[in-house]
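Input: a single structure, listed below in structure tokens.
Note that one protein chain of the assembly has been removed; the remaining protein chains are unaltered in position.
First chain written, first letter: the chains are A, B, C and D, and each begins at residue 1.
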Amino acid sequence: MTTTEPRVGTGSEAPKPVRSRGGRPRGRPAMYTTYAQDMSLLNTRAKKVSIGALLVLAALAPFLFQDDMLRLLATGCVLAIGAIGLNLVTGYAGQVSLGHAFFIGVGAYTASVVSGDPTDEDVWGLGITFLPVWLLAAGIVAAVLGLIVSPLASRLRGLYLAIVTLGLVFIGEHLFREWDSLTGGFGVGRQGPDPVLFGADLSRRTEAFSGDQQMYWLMLAMLVIFAVIGRNIARSAMGRSFAAVRDRDIAAEITGVDVRRVKRRAFVVSSFYAGCAGALLYSILGYIDPSSFGLLLSVQFIAMVLIGGVSTISGSIMGAFFIALLPRLTRELPAYLPFLSSSATETPNVFQVETLLYGALIIVFLIFEPRGLFGVWIRLRNYWKAWPFSY
Amino acid sequence: AGCRGGDSGGGDGGGGDGGDIATDVGVTSEPCPDAVNEDNGCIYLGTLSDLTVGPFAAAGPLIIDGQEAFWQRVNEDGGIGGYDINVTEYVRDNQYNPQVTNQVYQEIKPDILALAQTLGSPPTAAIVDDLDAEDIVAAPAGWTSLYLFQDVIVESGATYCAEAMNGVDYAVENDGVESVMAIHYAGDFGADAAAGAKVAADANGITFTNVETTAGPDNQAAAVAAIREQSPDLVIISAGPTDTATIVGQAAAGGFQGRFMGSSPTWNPAILQSPAAPAFQALFQHLGPWGSWDSETDGHAAMREALPDVTPNEFYTSGWVWSYPLKAALEAAAENGDLTRAGLREAAEGLESVDFEGVLPEGSGNYAGGANDAASRATFISNIDPAASTGLATVAEAYTGPTAEEYDFTGPCYEEVDLG
Amino acid sequence: MTGGTAGESPVVEVENVTLRFKGVTAINGATFTVGPQELFAIIGPNGAGKTSIFNVLSGVYRPQEGRVQFLGEDVLGRRPHTIAARGMARTFQNIELFENLTVIDNLMLGRAHRVRYGMFASAFWLGPARSSELADRAAVEDIVDFLELAQYRNFPVGLLPYGVQKRVELGRALAMGPRLLLLDEPVAGMNLEETEDMARFILDIRDELKIPMIMVEHDMGLVMDLADRIMVVDFGVPITTGVPAEVQRNPDVIKAYLGEDHATGGRRSKNTANGDAAGSTAASTTGGES
Amino acid sequence: MLSVSNLEVVYEDVILVLRGVSLEVPDGQIVGLLGANGAGKTTLLRALSGLLDIHHGKVTRGRITLDGDRIDHLDPQQIVARGISQVLEGRRVFAEFTVEENLRVGAHTKPNDRAKNLERVFELFPRLLERRTQTAGYLSGGEQQMLAMGRALMSNPRYLLLDEPSLGLAPQLVGSIRDLITAINEQGTTVLLVEQNASMALSISDHGYVLETGRVVMDKPAAALLDDDDIKEFYLGLGAEGSAKSFRDVKHYRRRKRWLS
Partner (left out) sequence: MQEILGTLVRGLGFGSLYAMLAVSFVIIYKSSKVISFAQPALMLAGATLVTYLVGPVGFYLAVPMAAVAMAGVGLVVERTTIRPMIGRPVFVVAIITLGLDVVIRVITNIFIGRDVRQVGDPWGLSTVDVLGITVQQRYIAMIVVLIAVVAALFAFFRYSRWGLAMRAASLDQETSLVQGVSVGGVMALSWAMAGGLAAVAGAFVGTGSGVDQATWIIALKALPAIIIGGLDSIEGAVVGGLAVGVVESFVASYQDDFAPWLGNNFALVSPYVLLLIVLLVKPYGLFGTREVERV
């Protein structure tokens, strides 16, 4: 830290009590009296109440839904973790990455190797099934690979970077296909990591709860943790520097932002998220096919980010759930469209329409709702706020 | 807390019309939608198939049609144990993707008794543990030798592995080939066939080379180059029809004069319209687990009758034939008075033979014994003939070569055999 | 050439800097020093190399020749963010704000180089992160007050009027805790009122905050009124340096830059539509390569 | 004649920016348009050129006519085809094009006169000739401004709408631009000139308008505007005695503008 400083901009001393001594003046609940309040995570009562209510509702879901739905929701939670990671690098830091699938794969395989059966002759396994261990391992290995890839971002811009990261996916697919001792090989695959916490495999039914119920709670907890971390990153200096690099990197550098380091961090954080998401995803699915980590998966994550809303954590979550539930939704739709045949050999049939809808929904969404689901939410909220004066 | 009783919410329990048959999930006393027999209850069977974007999207729908025709006939014959069989209500697209498979499987699981079809071995592998845990019997669409080792899977016909063994043995016997090259996709299907070819090559003391290839007509250059370079006497291909056409056509255009044999999914009659058609007619033989569309068996005749207006295709045949074991299992379970999942599984595991109406040799479908007993070993070898309805003119029926005859199935071939 | 108040060491010393792009010599032997508390102006025709000098100072361009010392240290070849961390702050000719961020966040970014807490602390919002954020926020609020930005605090800057954006940019530079401030055309495109506001801020920065400044500006009224010394460049070559009164009278400067209208300084006061010694012919004179 | 009557413009369906602006640009004249930042000058030009659409703006009332024909619902390219050409605010050059390519785009609607117009532009701005093959994005600020002007001249328009053409130009060049505008005008082009540099604008305009918060608050012959006390104080920076104030003694408070009272 520099020794002499002009008066303005001095901030390194202990924060002087600014404007008030804490505590909100009575009768003005909406007024902030300290910066700490203003800058806290849930800075209004409305936010506290609504987030709290949402969490309670989410925690009760296992009593409201069937197992198949819970499984989808658990998948949604995990996809949301991955989407938050992608949003950090692509939405916040502006480095378009089509390589997310690769890092998801790395996480999935790292976790499976750590938790895998050491006596299995075909694929590696270390036999450490304790969830935090394989989860962290997955995150860290992916993060290290992200670190290795990040210098590319300093050299390449926009779509050049996007296609190069896409190359990563293709190279990764090749690797996964060929590296039998890691992945079991193409068309063979291996088991996903076992979600064991304190000796209990959560995916197994217990007397009280079904495996899917337990897995859902686990994934919900994970999502909450990762979402809070994501928010923290976004609102701290790191998040600001992400945005600065995204909006104008030269100006950011001149303003004192170490652009290379910021890009590096963005990739590291995002791959960490991806790694963890990959590990958790395949502990739900139970089985990893090496061809799962292709362009399509990356694109789905990009779609989650775009549909949810770029540069918002809650948007990423909404986007992930949208994509996770979309196939289910589109599958229900044809029930209301009687002219569709449900026989796969006739056209038009429901399966074609299902895929078609999937593509069309993405298009329509992006065209008509630029700010994504987050934008829809904001609009609803504003409407609600203005009630009964909404127009 | 966990007051919502697990998975077994479906079913009316307590039996259908028969009154004496126990049921749980996926069996109702109400008739099926659009039932053939209004008085019968209904057994729901699920289908997980590749219908839109996966690599076998061309095959899936035909297999489904074959199956539907099969079960329609069963229903017209009065159903099983007082129940009609419904295979149309719970058809889902698995996109040949394990993740999607798992999702759609979970979705239909509470409503079905068993799976009439699960297509592809990676997708099936993704759910097989769960099938096992939930006692859900499944008929696979595919011939991977892996299925021999999975209890809840009731497979039919010779595996890719056995098929390739027979191909090599046959070519050695008839054409005296001295070298064989396996060109195949990676994974279950391709590697299984290649493994069989290798076993047979070793058994016959001829040289074997292994070339892996990937889908896409522009990705066959390496395979074609390998043929040109090594000019083996026999090339066994396990790839999709388009890629097979590319390989055969290009190799022939490059002057290759040896023989080609293709695993069952390599053939599509449309190839006869392609520039590679002459090469196929001259050089190619098709290997299949059962007789082609035109075959003279009761089963084939019934199928042709049940599918009167379609353009013949071997995937209809497959869908049809793959359904026999499940029918046998259901009948046995109904006989035992237990159409619960566990009951069906028990019945399936106890099957000592299945009546394939002559499509497969007597004694096929012995799931009661080990893998070796369950394994069919017969292969139908055909030449390409534009006159036949699906372009296949059988030259050897139910051929079983010495290698396959003696082979001991101790694990999936592609895991047991090192392709080097 | 004197470097501000005698005895005190200069803030910036630029020696013989030459910067070439293929085919263009943007700066040709620039030499100058800026003393502490000095408001040093650089003027010159369009394309004379003024912005390029700034870009060299802040490390964006690397000159082929010459030496640049900032606070007694050689800074050539350093990356911009390290130079910024040393205390070089800057505004830009075309506003370079982070449009999607709020005024507060833009100002907070000015303090990016002071952030010492790591990824882990920020992920879990641990003590160091928290207190550092609060301290920065307090510092930034002082600047908000100083520049009268309070009403815009939480607006995304992209939505603010041009004049306010210019002010926010100045605020971001101030937030860096600068020891030298570079202002590139701070009042370009502003109306009189906003220009006056800006002039007041610049004076306050110099008089109250005692931050030395280098200013590039084409508004001669402002330059002549505020600058302590002025350097005139043409085709990258410094043609003269001196106090405003001197520079204003220098015939070379009048010929190359001011045109006859401005020889007297200040703004034009009459509807002299035909007072044009600077006709299109004068434009041609700026064209000839030297 | 280009004329605007009672024009109302709204952005994003909610932000009312022009509140009934009427203005006339008679053929052959130079009309100056002054106004504080955010008054709506650029918006008015956008409306004239048909650019509101891409800014999510709409004309909600009033009309724009060219020689009596309404043009407020035409596409930009149709408007350009009718001879109205605009220089956008803030030197919008095609950064990745060379100087010459930029100029060639300017000639899009007049491909046949390209060579002739090119020559004319290079004559006006010799600097551009020098930089002919340079990437425009790397030009200096002022050079980019010249390029933007030059590009508009490539279509040899009937009406030229200039949005702050003197922005960032050296004093001498401001003089040149002023002369240039006069010269173009003498060659028959009608000019609508938006400027912050009021003295420059009024020195060459025939007529002047002052726009504040979306309304025309003053509308006089340019010479009369130059004599107006408010204009003197708020736009020209002249003290009461008519001499320039020094920026050293700027005050924190100021007199209210009379036209707002």
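Simple rule for what comes next: a residue touches a chain if its C-beta (ideal position, glycine included) is under 8 Å from a C-beta of that chain, and two chains touch if they have at least 3 such contacts.
As the structure is a computational prediction, the values presented were derived from the model and not from experiment.
Judged over the whole assembly, touch between the missing chain and the shown ones holds for A, B, C, D. Checked against the full complex, the one of A:Val123, A:Leu166, A:Val188 or A:Met318 touching the unshown chain is A:Leu166. Contact with the undisplayed chain is limited, among D:Thr43, D:Asn117 or D:Ser155, to D:Ser155. In the complete complex, the hidden chain is touched by one of B:Gln250, B:Ser264 or B:Thr340, namely B:Gln250. Of the candidate positions A:Ala74, A:Ile302, A:Met318 or A:Leu340, contact with the unshown chain belongs to A:Ile302.
Annotation: of B:Ser49, B:Gln67, B:Gln106 or B:Thr213, B:Thr213 touches the absent chain (contact as defined above). Listed for chain D, the residues touching the missing chain in the whole complex are 49-51, 54, 75-77, 80-81, 85-88, 92-97, 101, 104-109, 111, 135-138, 151-152, 155. Against the chain not shown here, chain B presents residues 52-53, 55, 57-59, 61-62, 186, 212-219, 221-222, 225-226, 240-243, 245-246, 249-250, 252-255, 268-271, 273-276, 279, 313, 315.
Chain A meets the missing chain through residues 90, 96, 152, 155-160, 162-164, 166-167, 170-171, 173-175, 177-179, 248, 250-251, 254, 295, 299, 302-303, 306, 310, 347-348, 352, 355-356, 358-363, 366-367, 370.
We adopt the following convention: only the chains that are shown with their structure count from here on.
Chains that count as touching both chain A and chain B, per the definition above, do not exist in this structure. Distance between Cα centroids is largest for the pairing of chain A with D. If you average the Cα atoms of chain C and of chain D, the two centres end up 27 Å apart.
We define each chain's centre as the mean of its Cα atoms; on that basis chain B and chain D are separated by 76 Å. Chain centres here are Cα means. That of chain A falls 42 Å from that of chain C. Viewed as a contact network, the protein chains form an open path, each link joining two chains that touch. By the touch criterion stated above, chain A contacts chain C in their complex at residues 1-2, 4-16, 18, 35-36, 38-39, 41, 229, 232-233, 236-241, 243-244, 247-248, 250-259, 265, 268-269, 311.
On the side of chain D, the complex with chain C involves touching residues 36-38, 90, 124-127, 129-131, 134, 138-143, 145-146, 164, 167-176, 178-180, 182-183, 196, 198-200, 202-204, 222-223, 226, 234-238, 242-244, 246-248, 250, 252, 254.
For chain B in complex with chain A, the touching residues are 1-2, 4, 6-7, 9, 49, 51-53, 60-62, 64-65, 68, 88, 91-93, 97-100, 102-103, 106-107, 109-110, 121-123, 125-127, 129-130, 185-191, 414-415.
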